[in-house]
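My questions will all concern the structure given below.
Left out: one protein chain. Kept in place: all the others.
Chain lettering (A and B) follows the sequence in which the chains are written, and residue indices restart at 1 in each chain.
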Amino acid sequence: MAGVVRNALKSIREKGLRNFFGELKEEGYLKCLLDGNLLQTKMQNIGATLVGIDKFGNKYYEKFGDTQYGRHRWVEYASKDRYNASQVPPEWHGWLHFITDHTGDELLLLKPSRYGVEHRENLSGEGDEYIYHSKGHSLNPGQRDWTRYQPWKPTKA
Amino acid sequence: MGLGSIASRALRSNTLRPGHTNLLRRSIVTTTELRNAEAAQAQPETPPPDLPPRTPVAGARVHFPNPEDAIEVFVDGYPVKIPKGMTVLQACEIAGVDIPRFCYHSRLSIAGNCRMCLVEVEKSPKPVASCAMPALPGMKIKTDTPLAKKAREGVMEFLLMNHPLDCPICDQGGECDLQDQSMAFGSDRGRFTETKRSVVDKNLGPLVKTVMTRCIQCTRCVRFATEIAGVQDLGMLGRGSGEEIGTYVEKLMTSELSGNVIDICPVGALTSKPFAFKARNWELKGTESIDVTDAVGSNIRIDSRGPEVMRVVPRLNEDINEEWISDKTRFFYDGLKRQRLNDPMIRGPDGRFKAVSWRDALAVVAEVIHQVKADEIVGVAGKLSDAESMMALKDFLNKMGSNNVLCEGNGPNPNADLRSGYIMNTSISGLENADVFLLVGTQPRVEAAMVNARIRKTVRATQAKVGYVGPATDLNYDHEHLGTGPQTLSEIAKGSHPFSSTLMNAKNPCIIVGAGIFERDDKDAIFSVVEAIAERAKAVRPDWNGMNVLLLNAAQAAALDLGLVPESDKGIESSKFIYLMGADDVNLEKIPEDAFVVYQGHHGDRSVYRANVILPASAFSEKEGTYVNTEGCAQTTVPAVPTVGDARDDWKIVRALSEVAGVILPYDSLSAIRSRMKTVAPNLVNVDEREPATFSYSLKPESQQKISTTPFKAAVENFYMTDPITRASKVMAQCSALLSKK
């Protein structure tokens, strides 16, 4: 803990108080005060190894030693206010859930280029514009003409 | 077999033996349980004296051909009496125990290669494949012992080894035997970690889609193709884990029954190509209806989702179609969505059609019909007309003073007086008792595929002989081609033909006359020759009636029952007002230039181009209608989907028109028109019952016609395109393109 304070003081000295608080805010330390989950993550991060950062900016940490085995990997979401588990892309999912020891960066190299849509978080409950509507749905922008029969057209005569 | 029946079985057996609590538990049989099995068996098995009667699985019927041959076996301690020669699996079915199976099918030969039906038989060292094991007197069969359960579980694990777990993208998902049975009898995990095998998909034509990797080698399709469809194309190639179903040389399945392999395939290896990825079976609403594409009246289930017909599957009817349907019946449904008439239209003075309201259209028709003379009015009912609409049309035109109402396909002067002269008197299931067939001018393979399947079944089972008179054709069973024209018939009647002795010596001779003959001028002469043959062969006796007519269209029998007989031969040629009710096969050339043509129907097929007024009607899948099939069995269709646009039921249109024309028909409801039908032909309201003809042809007056020498023509040129709906169908078009290429 002392080291943390020393580091903080050091960066205040280097960057100035204003910049330091700006960075704190960006890193979500101010949100910590209201969000217990984030606070706990931040506290766990102290002394943990940063294993990787995915393309969305989520940070993956690992810490052996005083953490309970099975709780030694976690993610700090890029979004500090509106985060949920679906923001973890598939390549990191396996590492995070102890399915594999290969990190997301390694698995990403194996990803075949010919398929795989970009990962999207689950936006359920975030409003109609985010939700997938099936092809016939009135809210689907590319709504097709669903005439169920083709009428006879008097072409001849 | 559904999960429901499995669950109910588990419940039932629990109530049977209340002490045996682990029956409800479907768990992996652990070794400890196996060890306990002996102890469990050691318990004295004294079935309680008041065993509740069990219901046989799926209404399995026991038929004792010889009462002395009955033997008694015990299924789970429950005694059942079965005839000798039944298999253990059938005995279990009668005892109300549904044995899981893949390769066994009651209508196919027994293969015994899936091993799913293993049961324990007392004193047998190993589990027994029940489908291939004949039941012996006093056999004690146990179907839910740990041994049997473990055996099934093992078999299931082996079957799933090479089966891709692609249920989410498989069309069989939800109605898959493998899925159901692995839920009910399989383990909750597999131990197979190696790679699965993959098999190249085969091209079987435009109807059957294959994903051969899913195949579990039950060989049902191979046996179906060889035994029932009569096309020896499919086979089991290779051996061991490389075994696969295929044709070896690329070949399409050229059978008119090929669609049935979709139903008998227990997994998703053979699925319907037109239905592929269209819907899930649990989204579908099934409506039990009748097929109208031929005169057999196969029982079908129309599966619809919302307002759309998604597929057609057969319904079991032992007397008509067993559990098969022809490809035309199964795949023509996409024709119901194309070329539909949805608005009443009137042809303007410029020769163009204009959509109008019903009121205007009917007013025009009513106005014109009053301007022509009564005997210049002709009504023609189409191939797909139901009895109700034909009744209404006949009543309406009769009220207008005309009696020129006919049904297409019945010829210029049909015989409607003697019912035995136009129905299949032997009945379709009765064909199985015949030992000699004489086909006169009919090719059942294309005219009525289900009747052909019956004849083939009989030929296979009893080596019945088939003689055929007509243009050379490929019937898929051994037959003797006797000749092409009516003179061959005269020879048989005189006894100078070699086949006539076969016919005379037959016990149950069966003569089938094609309805194509109705169109011939010497129709009565041919019928009297055929009757002479029947006389000589003693084909009509009190206990056997072997004199049959095979009709072509769904409407024909009902039309003759209702007496839709034109007054004069020259009806159409001399008419001024023609009312075509779905009649698309009338010769449009014959219609006079100045005639006013009303076309009432559901498809813009052929006659609309000659029509002056178009009245849109609903198709058979959208209305309630009575149809009589070729054996004289009245059946009704039920609306499966709503009708399109402004279309209305046929009889309602005629009823409305009668009101506008000022001759109100006295019925407003379906029950009212049916009671009117009852007064004309009471058999039409005896639904789902075959009404045999009462009088035979012997009452008929002598015919004065001379027999001509013109050879018989094929009545159906293209199996896949016979009526407006099938002609509108894309799938049928693909099929007939392949047919013509061949």
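In this section, contacts are C-beta pairs under 8 Å (C-beta built on N, C-alpha and C of every residue); 3 or more make two chains touch, one makes a residue touch a chain.
Note that contacts and distances are computed from a predicted model.
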*What name does the UniProt record list for the absent chain among "Ras-related protein Rab-2A", "OLC1v1007153C1", "TBC1 domain family member 14" or "peptidylprolyl isomerase"?*
"OLC1v1007153C1"
_Option touching the unshown chain, where B:Ser109, B:Ser124, B:Gln232 or B:Ser669 are the choices_ = B:Gln232
*Hey, which of B:Glu244, B:Glu322 or B:Asp650 is the one touching the hidden chain?*
B:Glu244
*Given the full complex, what residues of chain B touch the hidden partner chain?*
194-195, 197, 200, 202, 226, 232-240, 242-244, 246-250
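Rule of thumb we're sticking to: only the chains that are shown with their structure count from here on.
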*asked:* Can you compute the centre-to-centre distance for chain A and chain B, using the mean CA position of each chain? Integer Å is fine.
replied: 57
*Would you mind writing out the residues of chain A in touch with chain B in their complex?*
148-154, 156-157
*For chain B, which residues are in contact with chain A within the complex?*
306-308, 336-343, 345, 347, 351-353, 603-604, 608-609, 644-645
